[in-house]
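Left out: one protein chain. Kept in place: all the others.
Up next, subunit A:
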């Protein structure tokens, strides 16, 4: 029996076969998957904001921000036996659900989340194997650590695997 591990908004978790890992209703948030293809361990983070410098909280939740979610996810993955040098990344989300003519920067949060994640991955030299970002549709994503496929479902653009 395989289970689906659910990752909620601003949460992260790890998974190994035969289980899969899933997050629902990504809008401007980005779902980031890091996986070790040999050891078959994967982790997923549901990132809401680009930078922890936006935080005004006494005890911040690291999974919420791009710059802190990646180190936190790496730590969990290492505990599960993943090796840093063989990690690869796939990501999806970062849509712009509503378009407003007013130049509120917060409305551009999707693209900013994607940029921040890419920058951090680049710093850590983790290659991005596939991505499905931007657009104006919500996404539900599910990663299978066995096949290393990220399944993406949208309301109007159908489903795909990357």
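Everything below uses one rule, namely that contacts are C-beta pairs under 8 Å (C-beta built on N, C-alpha and C of every residue); 3 or more make two chains touch, one makes a residue touch a chain; residues count from 1.
Throughout what follows, contacts and distances are computed from a predicted model.
Participant: Given the choices "Chemotaxis protein CheC", "ATP-binding cassette domain-containing protein", "Peptide ABC transporter permease" or "WD40 repeat domain-containing protein", state the protein name listed in UniProt for the chain not shown.
Facilitator: Per the UniProt record, that chain is "Chemotaxis protein CheC".
Participant: Where the complex has a chain not shown, which of A:69, A:87, A:109 or A:126 is the residue touching it?
Facilitator: Missing-chain contact among the listed residues: A:109.
Participant: Of A:15, A:32 or A:49, which sits in contact with the chain we cannot see?
Facilitator: The one listed residue touching the chain not shown is A:49.
Participant: Which of these, A:4, A:84 or A:97, touches the one chain of the complex that we don't see?
Facilitator: Here the residue in touch with the unshown chain is A:97.
Participant: Out of A:90, A:120 or A:139, point to the residue that touches the absent chain in the complete complex.
Facilitator: Considering the complete complex, A:139 is the one touching the chain left out.
Participant: Where does subunit A touch the missing chain, residue by residue?
Facilitator: 8-11, 24-29, 48-49, 54-58, 61, 64, 95, 97-102, 104, 106-107, 109, 136-140, 155-156
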